[in-house]
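Note that one protein chain of the assembly has been removed; the remaining protein chains are unaltered in position.
Chain naming follows the written order as A, B and C, and within any one chain the residues start at number 1.
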Amino acid sequence: MPELSYREAVRDALSQAMRQDEDVFIMGEDIAEMGGSMGVTHGMLEEFGPERVRNTPISEMALAGAAIGAAVQGMRPVAEIMYEDFMTLAAEQIVNQAAKHRYMSGGQVSVPVVFRTQGGAGWSPGAQHAQQLEAWFVHVPGLKVVFASTPEDVRGLLWSSIYDDNPVVFFEHRTLYGIKGNVPEEIEPIPLGKARVHREGEDVTVIATGRLVHESLKAAEEAEKEGISVEVVDPRTLQPLDEEALVASVKKTNRAVVAHEAVTRMGFGAEVASVLQYQAFDWLDAPIERVGAKFTPLPFAPAMEQFVIPHVDDVLQAIYRTVNRKN
Amino acid sequence: MPELSYREAVRDALSQAMRQDEDVFIMGEDIAEMGGSMGVTHGMLEEFGPERVRNTPISEMALAGAAIGAAVQGMRPVAEIMYEDFMTLAAEQIVNQAAKHRYMSGGQVSVPVVFRTQGGAGWSPGAQHAQQLEAWFVHVPGLKVVFASTPEDVRGLLWSSIYDDNPVVFFEHRTLYGIKGNVPEEIEPIPLGKARVHREGEDVTVIATGRLVHESLKAAEEAEKEGISVEVVDPRTLQPLDEEALVASVKKTNRAVVAHEAVTRMGFGAEVASVLQYQAFDWLDAPIERVGAKFTPLPFAPAMEQFVIPHVDDVLQAIYRTVNRKN
Amino acid sequence: MAKVEEKKASLRKDELKDVLREMLLIRRFEEKVEERFRAGELPGFLHVAIGQEACAVGVCRALGDGDVIASTHRAHGHTLAKGTHPNELMAELYGKTEGCSHGYGGSMHLYDVQHGNLGANAVVGGGLPQITGAALAFQLRGEPRVAVAFFGDGATSIGTFHEALNLAQLWKVPAVFVLEDNKWAESTPESQHSPIRDLSDRAKAFGMKSVKVDGQDVEAVYKTARQALEHARSGKGPVFMHVDCVRLHGHYIGDPQVYRNKDEARELAETRDPITLLRTKLEVSDEEFEEMDAEVTEIVEASVEFAKNGTDPAPEDALKNVYA
Partner (left out) sequence: MAKVEEKKASLRKDELKDVLREMLLIRRFEEKVEERFRAGELPGFLHVAIGQEACAVGVCRALGDGDVIASTHRAHGHTLAKGTHPNELMAELYGKTEGCSHGYGGSMHLYDVQHGNLGANAVVGGGLPQITGAALAFQLRGEPRVAVAFFGDGATSIGTFHEALNLAQLWKVPAVFVLEDNKWAESTPESQHSPIRDLSDRAKAFGMKSVKVDGQDVEAVYKTARQALEHARSGKGPVFMHVDCVRLHGHYIGDPQVYRNKDEARELAETRDPITLLRTKLEVSDEEFEEMDAEVTEIVEASVEFAKNGTDPAPEDALKNVYA
């Protein structure tokens, strides 16, 4: 099994799709010579040329819209929005157009487009370069939403997203690009809507996304030392959501923690907690804990930044709170 | 006590603020001669003139941004975004700019701006003219979010929003403009962050916003006939959220239903349910029910539209489900 | 680049009669829509294009078979001109499954993909970037097709317009951007929404070829559109086609137009009605015109019958078509 970084895994999925399929192309700001602001598309210009690795002007709305228009014509564009914060600029096209064309036309068209974007704190980018907005898109019928946390997952999920006939909003996390992991020799598509159990456990289920998957795995190890057995599950696809897997896990452990980097209030964890309390009400021995960023914009100074976003210890404390809760 | 329609109540708050305060002005598309697409600002051009009742071009981003810029200079602009769906176009300015200026500047500026908008289904506007996106803004630290459901509330809350030193996203609901209600002779500011108990009850708490407040009140009457005593609470301000009032009510009734017109998934009800299950875990005798639109864009044909959005009966069924649940 | 049958530079007299007939059909259709809306039969929010028929028909006549359009909130005329049967359009306005969007769309979301109508758009400017994208797909595939966006004067203030046209010109994609300049954005006159008096100047920001035409003269619209399409199709880049036209009725059906001088609309109706203008030019006799009128009126009446006899979607059909 080859080892790839998360960054390379994204690139590999894009490149392999482009090799086998003329309809796939990528577009975005500075993705050509520069290889994207995160280096994800590095070298792709050389292989595929400027027609299929298209630098765009700074026009988030038009680049998203152009991708939608090409998708309706049967192509499979992958549009990169450099930072999640700039999804606010593309929101009209993604939310009112891509998500709704199929529906409003009564099924006449499909919109096989992927919007890749990334964000995340931890390097003092400040308040306008690190928001985690996945919850917004989960609220929009017609979109699928993916947030992958490992090289293997990001490759297999991106592949499935490219070949899905629906618009997919695909979240990557800046601090994950460098992490490495083994991936299958050949790309194995990972079906959208299937959660991944990263670690089995008996006492509490931690449901985490993105960077928090790794924090949660570390927290689980810590907890293990205290004799607490933690199951860690990554939904991977936030929409459609693998409710069955999440509920099954919680019915087994009877306790749940939901963790993500986005602010807790109205974050994705709210939806997960709502689903769990509804479907596993009689199984729950403690309230569902939510771990997320504190309710502030992201501050610049590292000490404040680290205080705002959640880490291993926040997950661990949540685990302690829930297992220490008498039922 | 004079009787005003919801529409007149909004107009009254705007007009009274503009009469007493040169810094208050309104801007938006077609708000002048036409009085806005919902007639809210009807007649205000005549009283205040085109400088203070400013028609704008179709430029949601710039009109939101211009309001922010004027607010930073100490004015108190009220910008109207004609439909909530077009908030997607103004999102960058509201979310990255208005919400964050104070924070990013370390407290140097404040941004006393109000973004009024409206939406809502029930008249076959189709998928791009009726979305309910309040949940998005609740997820953004730095914004306050209001959603008023009665003439009295809308007037008192709009007043407080205009005089709040923070950016407020103020949601109105299209189908409520015509409803009438008594209001105090003089405007009584309603503090942001205070829920309103519309109806006291013992068996179940329904927490509802916007149009669903009225549906819930009707459902409560129906339920009463079956001997079920329903408390109906409207948070009115979604951010800051009056968690205390909601939790207190649920600790009394031990059962909760959350109802809004937005799609259930990742809707505001998810946040409320998460807060309640956490803070009132030991008091809950049944899972928290969520009532919201089904997970589709809004269809055009009336029969489908009515099927998608929630009504009295959906609230009533949720009430039945929760009270019939053995604990 | 593959060959495509370019439309001829001008229309014969018999073809112009057909054009007249088509404009009249649209007019009668729109009048019927107003009537049925006022009778309370039509749900939703409707905008008619009475006075602007020449733009829809002139442009759509000039299109080749594979060409596509994106329309606006004022979409009935474009939709009919692009080949959707009146029955299917009327059925959509009644929210029936036989409608061109199967009852999911409504007046502001008319689709007929088979006929190259990629959809009306209820968001001003919303369709423009997608036309750039459709044209990009044609360019990438080497298909000799053109993508055409309709939009109004009000739409030229929105960022979407700027970004979409800039991108189209940068990439020289085969697109034509048709500005239907009726001088109003709802209640807002052009002087209140645009700082410039000639919206053709908008194209200068992109260095886009721009052409201007009297939108009440359907022949002129056709000819100009044909040239614009040829330019775009031949790989020379997109064209900004500025169509000067008039909105004879209100912004939406029921609009009391309190903001508008009544004489203005009356005078426009008398002097600038594109149907009267063509009829006069072609010297169509009263008799012939009445015959034509009777014919299209019958089609329109039949469309109402068709629509009323259509099938209401089952409520739970709402759950379909959300995902492919």
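One rule holds for everything that comes next: contacts are C-beta pairs under 8 Å (C-beta built on N, C-alpha and C of every residue); 3 or more make two chains touch, one makes a residue touch a chain.
Please read all numbers here as calculations on a predicted model, not as lab measurements.
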Contact set of the excluded chain (shown chains only): A, B, C
Contact with the hidden chain (one of B:15, B:37, B:59 or B:131): B:59
Options C:160, C:182 or C:216, residue touching the unrepresented chain: C:160
Candidates A:33, A:47, A:244 or A:313 - the one touching the absent chain: A:33
Touch with the omitted chain, as defined above, among B:3, B:21, B:165 or B:202: B:165
Option touching the unshown chain, where C:169, C:216 or C:321 are the choices: C:169
Sites on chain C contacted by the missing partner chain, in the whole complex: 157-163, 166-167, 169-170, 192-197, 201-208
Residue numbers in chain A that touch the chain omitted from display: 29-30, 32-34, 37, 55-62, 85-86, 89, 123-129, 294-297, 299-308
Footprint left on chain B by the chain that the document does not show: 25, 51, 56-57, 59, 61-75, 77, 92-93, 96-97, 101-110, 112, 141-142, 144, 164-166
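In this text, only the chains that are shown with their structure count from here on.
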Most distant chain from chain C, judged by the mean position of its C-alpha atoms: A
Between chain C and chain B, distance of the C-alpha-averaged centres to the nearest whole Å: 36
Inter-chain centre distance, chain A versus chain B - centres from mean C-alpha coordinates, in Å: 30
Residue list for chain A, restricted to those that touch at least two other chains: 92, 96, 103-104, 141-142
Sites on chain C at which at least two other chains make contact: 101, 103-105, 109, 121, 123, 126, 159-160, 322
